[in-house]
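A protein chain is absent from this complex, but the other protein chains hold their places.
All chains are identified by letter, namely A and B, in their written order; residue positions are counted from 1 within each chain.
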Amino acid sequence: MIVLITDFGLEGPYIGQMTGRLYAKAAGIPVINLFADVPSFNIKAASYLIAAYSKEFPENTVFLCVVDPGVGSDKYFPVVVEANGKYFVGPGDLLFSVVKANNKKNYKQYKIGWQPSQLSNTFHGRDLYAPVAVWLALGEREKACLEVVDSQVEPYAPLDLFELIYIDKYGNAMTGISRDVQSLGQKLLIKGRIFKKMHTFSNAVPGSGFFYLNSNGLVEIAVNQGNAAQLYDLEVGDAVSWVN
Amino acid sequence: MIVLITDFGLEGPYIGQMTGRLYAKAAGIPVINLFADVPSFNIKAASYLIAAYSKEFPENTVFLCVVDPGVGSDKYFPVVVEANGKYFVGPGDLLFSVVKANNKKNYKQYKIGWQPSQLSNTFHGRDLYAPVAVWLALGEREKACLEVVDSQVEPYAPLDLFELIYIDKYGNAMTGISRDVQSLGQKLLIKGRIFKKMHTFSNAVPGSGFFYLNSNGLVEIAVNQGNAAQLYDLEVGDAVSWVN
Partner (left out) sequence: MIVLITDFGLEGPYIGQMTGRLYAKAAGIPVINLFADVPSFNIKAASYLIAAYSKEFPENTVFLCVVDPGVGSDKYFPVVVEANGKYFVGPGDLLFSVVKANNKKNYKQYKIGWQPSQLSNTFHGRDLYAPVAVWLALGEREKACLEVVDSQVEPYAPLDLFELIYIDKYGNAMTGISRDVQSLGQKLLIKGRIFKKMHTFSNAVPGSGFFYLNSNGLVEIAVNQGNAAQLYDLEVGDAVSWVN
């Protein structure tokens, strides 16, 4: 199974073109378009999303991740990270730093040595990463010319990121705080507002805000039958903190 | 074939996560994302859409339907409805009441006895309904621990719903009126305006509104080369009626 995590957007041909390249090498290989709307130019948020949302997929899943790093993209190089029996393919090891931190003794990182005969300047997802993802999914990794390489950048720390990393279509605002329900604080502060913990949506008065542990283990701010992001003017990157 | 009908939206990971659970149990099983934008908190509209849009799919299709019922969700329980050789899986039998009414002597309803070892509070589509849908598609229904159960709620009646149930991206406004072309009225009233019947778009003057029988047998209000919903301020839930 190949899982796509990108900032390509749903409109336009880009997801289809990348999937086409996958099918051209392995017609009908299972492909899932998990995220097409990871925040652009925000490798930090993307790295926490990739770590949280890859957990539920089975071993041997290949995550094909392409997010525009914005300024300074020249310092990144194509990598494969193998962690916990899964593969992560994409531009630069920083994107997978949370995955690596979560699997400290159980990951390997490789530089991709293979280069396509035709490599566009702007669509490495299609030209470079898609073929590598197929080879990994088919067990033909030798074709990708992988060489073990150490991390070249300082990984993000600590494991919890006290920022908003994604806002979904309901206006629910995910943080990078990944916890067991037992170790959660009772109150979360964001933009001067305090939110209390609820077990789930139906425990909250309709229209009122709260936080809860979402179905992927991330602390998330929500409003029962309402749009938290609009109501409280929340944006990716906003800081959050526990309060007493 | 498994067909998804949800209010999850296209953005974000939810459709991908549910598909991932399907593929984890049956890699590459055909999955179609039919509706990701059924109106939320509107089980009535959803039940008419499910009935109208499931008809064209072949026998043995499994419809995996998840729509947030809003207030009072505690009275629903996980069901499978078997009607006309097709399966409908989802939260609560009210969601399938129009399907059942359309197949009065030819349906069975089951309570899902199986429970996953890990059931999140907020994502039963992934944790509970997706595995059941796969088992039904694979002919392994015994794994879902189905028990025949009577309807627990009063089904919607009559068979025609004189309301708008969906507005598509063109601004075409579908009603819950499902008819043969012979039994259609000549004029439809909505929000004080009267629309005349046309056979198809090209019969109408560009820019003018009309109603017609859409390709799924629902009465639909449209504008030739225009946006009916914007032009006439139409919303899901608006009442319609025949006039002389």
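Convention: a contact is a pair of C-beta atoms (placed from the backbone, for glycine too) under 8 Å apart; a residue touches a chain by one contact, two chains touch by 3 or more.
Bear in mind that the values here come from a model prediction, so they are computed numbers and not experimental data.
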Residue of A:G28, A:G139 or A:G192 in touch with the missing chain, whole complex considered: A:G28
Chain B, residues in touch with the chain not shown (by the definition above): 1, 3, 10, 28-30, 32-37, 53, 56-58, 166, 168-170, 199-202, 206, 212, 214-215, 225
Contact set of chain A toward the excluded chain (per top definition): 8-14, 16-17, 19-21, 23-24, 27-28, 41, 70-71, 73-74, 120-123, 126-127
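The rule we apply is simple: only the chains that are shown with their structure count from here on.
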Distance from chain B to chain A - Cα centre to Cα centre, in angstrom: 31
